[in-house]
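The structure that follows is given in the form of structure tokens.
Every protein chain but one is kept in place in this view of the complex.
Each chain carries a letter (A, B and C) given by its place in the written order, and its residues are counted from 1.
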Amino acid sequence: MRFLSDNTASACPEILAALGQINHGRVPPYGEDEWSMRLDRAFSDLFGTEVRAFAVTTGSAANALALATLSPPYGAIFACEDAHIVTDECGAPGFFTGGAQLALLPGEHGRLTPERVRAALAAHPTHLHSVRAAVLSLTQATEYGTAYRRKDLTQLAESAHEHGLRVHMDGARFANAVAFLNCHPGDITWRAGIDVLSFGATKNGALAAEAVVFFDRSLVKDFEAHRKRAGHLLSKSRYTAVQLLTYLESELWLRNAERTNHLAQRIGRAAGAALLHPVEANEVFLRLGSERRQQLRAAGFEFYDWGPEGRGEARFVVSWDQPEPDVQALCQALGRL
Amino acid sequence: MRFLSDNTASACPEILAALGQINHGRVPPYGEDEWSMRLDRAFSDLFGTEVRAFAVTTGSAANALALATLSPPYGAIFACEDAHIVTDECGAPGFFTGGAQLALLPGEHGRLTPERVRAALAAHPTHLHSVRAAVLSLTQATEYGTAYRRKDLTQLAESAHEHGLRVHMDGARFANAVAFLNCHPGDITWRAGIDVLSFGATKNGALAAEAVVFFDRSLVKDFEAHRKRAGHLLSKSRYTAVQLLTYLESELWLRNAERTNHLAQRIGRAAGAALLHPVEANEVFLRLGSERRQQLRAAGFEFYDWGPEGRGEARFVVSWDQPEPDVQALCQALGRL
Amino acid sequence: MRFLSDNTASACPEILAALGQINHGRVPPYGEDEWSMRLDRAFSDLFGTEVRAFAVTTGSAANALALATLSPPYGAIFACEDAHIVTDECGAPGFFTGGAQLALLPGEHGRLTPERVRAALAAHPTHLHSVRAAVLSLTQATEYGTAYRRKDLTQLAESAHEHGLRVHMDGARFANAVAFLNCHPGDITWRAGIDVLSFGATKNGALAAEAVVFFDRSLVKDFEAHRKRAGHLLSKSRYTAVQLLTYLESELWLRNAERTNHLAQRIGRAAGAALLHPVEANEVFLRLGSERRQQLRAAGFEFYDWGPEGRGEARFVVSWDQPEPDVQALCQALGRL
Partner (left out) sequence: MRFLSDNTASACPEILAALGQINHGRVPPYGEDEWSMRLDRAFSDLFGTEVRAFAVTTGSAANALALATLSPPYGAIFACEDAHIVTDECGAPGFFTGGAQLALLPGEHGRLTPERVRAALAAHPTHLHSVRAAVLSLTQATEYGTAYRRKDLTQLAESAHEHGLRVHMDGARFANAVAFLNCHPGDITWRAGIDVLSFGATKNGALAAEAVVFFDRSLVKDFEAHRKRAGHLLSKSRYTAVQLLTYLESELWLRNAERTNHLAQRIGRAAGAALLHPVEANEVFLRLGSERRQQLRAAGFEFYDWGPEGRGEARFVVSWDQPEPDVQALCQALGRL
């Protein structure tokens, strides 16, 4: 019973079926096919405002391309020290921007607080010798499976804009945040001041499809040149686009997220005092110690140890295709410990 | 009837079916699934030597990652002035290598000649002020649909190695070259001195799958770090790997290439004196003038104008899924002109 | 008797004396000293228009920083295949721009022709897959010691501007061109359409001082950030600035160039039929064959072999501090050969 990560999941049958349905004929490549051309419309409808949306195949590409569009090579990108762009993308932000520097802040349950960001931006030097504060990058839902509230996002974005920064949201698990907050997708993006969103679909049911969504369309600028020279403009672009369209139009995005959130919450409840962070997405972080981790593994559960060694922490992620009995078994096992 | 490019093509049903067959269960991500783990074996079997093979989703990524592994930031990459890496990848080689410089040579029918390369390498300065000659990049089949012979490849690679360069082959249409030369894939790669190959599958029947194949495994070095930080390591890697495995194991790669080569040759023969380059792959270049191009378009044929304006040249590419009647119609139309 | 290069020369006593005269007191660093603050004025006076001028210590830095300000990472920089930025700066343009690609054209006596540039720019693709034509870089005087005429510069710049490019001039030997053409410095720069000039002083009498001069001040943009992050903003900036001020205000720049041009012309005349390029600066290129080169070396003359081996070509450069008897001796020796 595998709770390692949602990227171990398979792809939704609906999405695979869509690939089959469009698999005929010679159609324009490189984003000029009819499916790619529909992305702007589909994402504009989803968010309730006119956006530009571009497909890529990985979350790292979505994030790094967004950042390269928003930050000069001598820019500073403010982010939580636990953010994926900091810890798990092998330096992609530095590579794509041509050398921008990360300015890291500690989070609380993975979330940056408006106070801390405000203070950091106020303290960041503006003279020639320093990197320029350029981007604030927020992760929604965060690396610890928590979700920013609209109010906090609004304050964070306001601080950023006051200091001339742009706001990027890493939404690899964006659907989970929307499902948890039970809000309109626009409420926690453009209405809160987010400029660009990396909208994830892969973890939540696609094969390999993410979108970079520009709420401020004037920021698109040379995004397409960056995407092309990074090798992220697909020739047979229809197959990526149709994954995103199906994901949106079938409401898979929300349905899958609601399900995994719900299952994760069950695990969180079963874990009781071992729970480290509120369960606001499809991830559950527990302090188990080494003995209980061993017992769970002996019982057939797969999961990652997390955080500094010796603390005995563990991460469980529920995938969209996780069989409910897996979760049930895990809950029982946690109850027994 | 669309002859614009082979990247307008759909995907082979066998490959799409394979996606469906493996679409269940939670499996390790990031290249640690069983299909990705089989790539080394499959490509070693194909080439008759032990290789390392890595999947990516675009040809630009395959080329640029290979070059970034082979060239330092202050390197020079020798290539034909018509090569895809020069004209159609938006500066990807410069981006991925951190600034390497292209050293361009004219080709004959798209092919570099051993003489010219030998002379260029001998003349390239070796002092501190110059970029270092680092890589020779050859395209097989070339941008003009021609194929290098083994003998020429051997001489080209020898010159390169003598001067300390590594040899990269852009094989976006590698299968077409093998089909035309009717040789073992090893004959025009490692046996001829090629160090790293970008092995294309997308144009010839996959959705989005290319492999970077290292014949000299000591060169792999930090390829995986480059791939990761470029956002080209897919999380659900099984879906890319299985495309490559199906492409190889079903012999689709060769079968499709044989078919498109054959159809292209029919077009070439029908074109008679208008033919600009020998047809040794699935591309046909014709000098038609503007009137005949107009007539063909009026008759429903889609194709690109090619080369400098005013020369009246046109490119026709046969896709793996091109209906034979399209080709027949085109041959008749060309005959009538 | 050393004719290897003008960068073997010493520094003008006037410039060294100026260093001594300002060597007291604690003054603002990083370009905020009074001498650095006077650069804009001094160069504006020299050129007869309002400019921005920034000091750096090397010609490679001046060129690469100018190019990084003018070209995006996915830009193309058009230049003569013999240009210093192409052959002698170890890939600095690619490094500073973050990967821009060089688009090289052959020159005639080191000069690009308006026809060739016009044709190249017209032929350069404007689609997403290609690097964007961004900069035309001209060298004045050229690597072969020839000078562009104002008329040609005007046509070259017009073509560039029509296609949306900016025009950079590598003026490592700019003074020699002005001396030869006997024109106002503005005539062959901003009045001819040049946007940014690398103005050399080191070869012609400074210790280590070059200026980047922006004729279009709106282009300065983030030049200062690029200079700083490249380590080219000097802390004790007064010492570089005062070299430039002395060089300009004492008319050393023109006097030295007139002298070296004159001496080079004497050598050129003495060489007779061996002369390869018109002598329009302080460099003389001769076809001597290997025997005559050996004889000259045996007679105590130092110079570089030039061009492809076997052609027997040689380059002689006159330094600002070259003793006249060196030149006299060389002329006699050439006469005797």
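Assume contacts are C-beta pairs under 8 Å (C-beta built on N, C-alpha and C of every residue); 3 or more make two chains touch, one makes a residue touch a chain.
Quantities reported herein were computed from a predicted structural model and do not represent experimental measurements.
Here the missing chain is touched by one residue of B:52, B:84 or B:132, and it is B:132.
When the whole complex is considered, the residue among A:28, A:73, A:107 or A:268 that touches the unshown chain is A:73.
In the complete complex, the hidden chain is touched by one of C:95, C:148 or C:285, namely C:95. Which of C:176, C:240 or C:261 touches the hidden chain is settled by the complete complex: it is C:240. Residues of chain C that touch the chain left out of view are 2, 4-5, 7-11, 13, 16, 19-20, 23-30, 56-65, 89-92, 95-96, 202-203, 207-208, 225, 228-236, 239-240, 319, 321-322.
By the touch definition given at the top, chain B reaches the unshown chain through residues 30, 72-74, 98-99, 128-129, 132, 222, 224-226, 228-229, 233.
Contact between chain A and the unshown chain involves residues 73-76, 86-91, 93-95, 97-102, 104, 123, 125, 128-131, 308-309.
Just so it is clear, only the chains that are shown with their structure count from here on.
Centres computed as Cα averages put chain A at a distance of 34 Å from chain B. In whole angstrom, the spacing between the mean C-alpha positions of chain A and chain C is 50.
For chain C, the set of residues that touch two or more other chains comprises 73-74, 98-99, 128-129.
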